[in-house]
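Below is one structure; the comments refer to it alone.
Note that this is a trimmed complex: some chains were dropped, and none of the rest were shifted.
Chain nomenclature is as follows: A and B, assigned in order of appearance, with residue numbering initiated at 1 for each chain independently.
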Amino acid sequence: MGMSILITGGARSGKSRIAEARALSFGPRAIYIATAEVRDGEMAARVAAHRARRGPEWQDAPAPFDLVQVLNRTDGGPARLVDCLTLWLTNLILAERDWPAEARALCECLTRQTAPVVLVTNEVGQGIVPDNRLARDFRDAAGTLNQQVAAVAGEVVLAVAGLPLKVK
Amino acid sequence: MGMSILITGGARSGKSRIAEARALSFGPRAIYIATAEVRDGEMAARVAAHRARRGPEWQDAPAPFDLVQVLNRTDGGPARLVDCLTLWLTNLILAERDWPAEARALCECLTRQTAPVVLVTNEVGQGIVPDNRLARDFRDAAGTLNQQVAAVAGEVVLAVAGLPLKVK
């Protein structure tokens, strides 16, 4: 077991806020690893607004693809917050990268980290079966990734209406 | 903290039944605050059937919009059951009312109530991301409202297969 903490939950379930508080519980500073790809000006504005809201205790380290490398490079320092795994998976699938291999590499990397890693992810599999094949495949991939990361995490939390429900 | 209890859950998760039992745990009578808008005969028939099922211990106080006023007016008496917040939010959005302001007013109102309030709401954010913008916006609004009410509630329960899972 590494020092990883997985925070899962639905849209607007408060998972990022819970994860930010958890990352800052380890010390006065933390590293924010955003997986969102900044593709246009609207996105850049959102990222800037998000950064301003978070405050000066956060250092930024974007990782739309190279999450393992960024985790390894930042290990040994303050806690890291990865927000979020579902976007990272989306990036890998859209770029036609080998996501199962990347997921395995991430899990291996997590077990070797010495500084804490808090990872945010999404519950996407509790609605009705989607009509289109791509959505079903993505749902399966996201669920599989969540299970793999949860298996190596030391702590797993489900966010419900902004509140943490301990799962592991 | 007020005496509010939030019961959240998916469709047909048994949340209304759990909430009804909880409201009647405070005394022999309770007030049923329905937020559904009665727009046609089919809806009126459903409301009448629901009322018949609930039994004579329930007094009706519909509040498709003016939830805060109805809560304030009925305070000091028996427990109130609000069923449900998601329909109330839908009514506000469809009527182009300022739902964030109404949500803040509701939370302030809840902290001042002296008689119990049991509120039913829906989990709508654990499926795949909806295709259309309106559904995504509604999902975000519903999640935000749930978080705000959960923050001021003294008790939060997630209904799973008809069973209550304590979250707060």
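Quick note on the criterion: a contact is a pair of C-beta atoms (placed from the backbone, for glycine too) under 8 Å apart; a residue touches a chain by one contact, two chains touch by 3 or more.
Keep in mind the model is a prediction, meaning the values are calculated, not measured.
Whole-complex tally (this structure file, single sequence, 2 chains shown): 3 copies.
Convention: only the chains that are shown with their structure count from here on.
Averaged Cα coordinates give chain A a centre that lies 32 Å from the centre of chain B. Across the complex, chain B meets chain A through its residues 6, 8, 10, 121, 123-129, 139-140, 142-144, 146-151, 156, 158, 165, 167-168.
Those residues of chain A that touch chain B in the complex are listed here as 9-14, 123-128, 130, 135, 138-139, 160-163, 165.
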